[in-house]
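The other protein chains are all here in position, but one chain of the complex has been omitted.
Chain IDs A, B and C follow the sequence of writing; residue 1 opens each chain.
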């Protein structure tokens, strides 16, 4: 009850999801804006929708400043700066050369980070990743080692057969990335018997390794949920034993 | 015992699986029907098999209405409407222009949804997904953000080197989808060193993210099974303590 | 101790792994034998190695009959028949036309099934799969439904743009298989905006579905291990309480 009152009107779910929708809309118009040969009508629509979006974000930004008790602290907070960066490029674009605008526009994507603000359930994720921190670091190092060994190996097998495709270890590294992630574009692949056998061996190891982070995160998430449940139960027991010293644990 | 008697004859396993088989059969004939250059014999076979299937489904539909105590409520229920939609297009096709028939036929696929009716074990799934609801929403949002960031990044790296392939952010988004899902058709891929390094980085993050829903569902399903087991045990204990007030909980 | 004595000499680990090695060797020579343009030396080597392998397997087969107390029961058991089928094609090949030999050779692969004989740890797998039986059935049905919906959808979007590639629902089904398993050969892929957006949506659902069996098997295997551990502990407690009636369960 008292918790509801503390949430300012601008952070209520309805407003929050409307803003998320606006962010997605501006992201889509941004994407369409990069299409070549746009008709003047589309260009005009994109321009005016851009003005509307920036206008709404500006109003939201001013509201946030007005509402917050510690205005300066909000402006220089992480989300305060993102909110500013999300609208600033547009206003700067009015005065500075248009060429510069294109690069600045990429910063608009930071708006997306605002989505994270509206959801506290990320906490469980962060805790699960923190719990599995060491395993994930080892896995990352092991992945790098495997990628490099794969690259050197395939270079050794395929360089002579396909000198134009496997030109250097760098090309071989690109092959290793595309293969061990199982993307397999098909722009670069082994053709010799040795290279194919090596690919098979490295994939057997590599797929096992891809299975590892899944296993880590799965077991970690499961443990976090159990821990949180136990903490909740312990708190309830403590509250019960404080409120009624002769509670339901009695028979 | 009394539960068995409540199940109408049309929902007995044998009938249910026969109907499922019929649905699969009609789906296969529908697929074959889209092949070009069919022989007249095949066309005739497909036509008559269609009549038989629709006939059997019509009989089933009428049986269900006859059996149900609240006939109107069944007709306007979710499965009642699906049952009707599964046979209606055929009868409408007899009177209306044949051109329209082709589009209506897609509705026939809704028959497949009837398969779900025959299986109650879906409950555990639904509960596991409900338990992991928040994580799955965050994961979906994070996926969208990552896809878009990947698209903007690769567009930045590859647009100049391959203006015909990475024409706009929309093409880059298609690349991001095909790459981060590790499908990798090979119709669009980076060729510059920067683009390839970026692809590697984004794939390292992306594969970790694909591992997340697996982990979520695994831990969630495991927890649901444990919860159901505990509930079952608690009920047994309750029943025992009701039947025999001096049961094994006594010391 | 008494367990060791029950294992016949032919099932001791050293012999068992030697036989497994022989099976792998014969499988490799079988593969090489399908290569076109083999040199006469290689052909001769393959022929004589085949004779040696079949000879050793024949000796093993006769040993097994000699050792078993119920000879007829062994001969007509599952593994007895496989052992016979693994050597019979060679002897039949000596008398019957050589053309027929090629098809019969495929039966030689059944030898591989013998590998399973040497390992009892498969039990935990079977139990885990049995525990998750219902979920796996639902998952299989859901996969079929999703595949078909994906095929119909992509046919709808791409048939007009690529009539030669997406000729019928059957081609679209092949696309659905290659895409949802993330194999992505690149022989067939969408080029229209609608088709690509549909592919994205279907992949988001499809990847989540591929995550499901992993989650099912992971949680199932974990539960099986816990069950077996509990059963072991319970037995130990029972044995302890039988041997020493005043054991540690006393207070």
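Throughout what follows, contacts are C-beta pairs under 8 Å (C-beta built on N, C-alpha and C of every residue); 3 or more make two chains touch, one makes a residue touch a chain.
This structure is a prediction, so every number in the text was calculated from the model and none was measured.
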Open item on the list: Just to verify: which one of A:27, A:54 or A:216 makes contact with the chain not shown?
Closed with: A:216
Open item on the list: For the chain not shown, which residue from B:33, B:80, B:184 or B:213 touches it across the whole complex?
Closed with: B:184
Open item on the list: What does the interface between chain A and the hidden chain look like in terms of residue numbers?
Closed with: 134-135, 137-138, 141, 144-145, 148-149, 151-152, 155-156, 167-170, 173, 179, 182-186, 189, 193, 196, 199-200, 203-204, 207-208, 211-212, 214-216, 218-219, 222-223
Open item on the list: Contact with the hidden chain only, please: which chain B residues?
Closed with: 182-186, 214-215, 218
Task: Residue numbers in chain C that touch the chain omitted from display - done: 24, 27, 30-32, 34-36, 106, 109, 112-113, 115, 119, 121-122, 124-125, 140, 143, 170, 174, 177-178, 181-187, 210, 213-222, 225, 251
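We adopt the following convention: only the chains that are shown with their structure count from here on.
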Task: Mean-CA-position distance for chain B and chain A (Å) - done: 27
- [ ] Go ahead and note the Å separation of the Cα centroids belonging to chain A and chain C.
- [x] 38
- [ ] Hunt down the residues of chain B that sit against at least two other chains at once, touch-wise.
- [x] 170, 182-186, 214-216, 218-219, 222
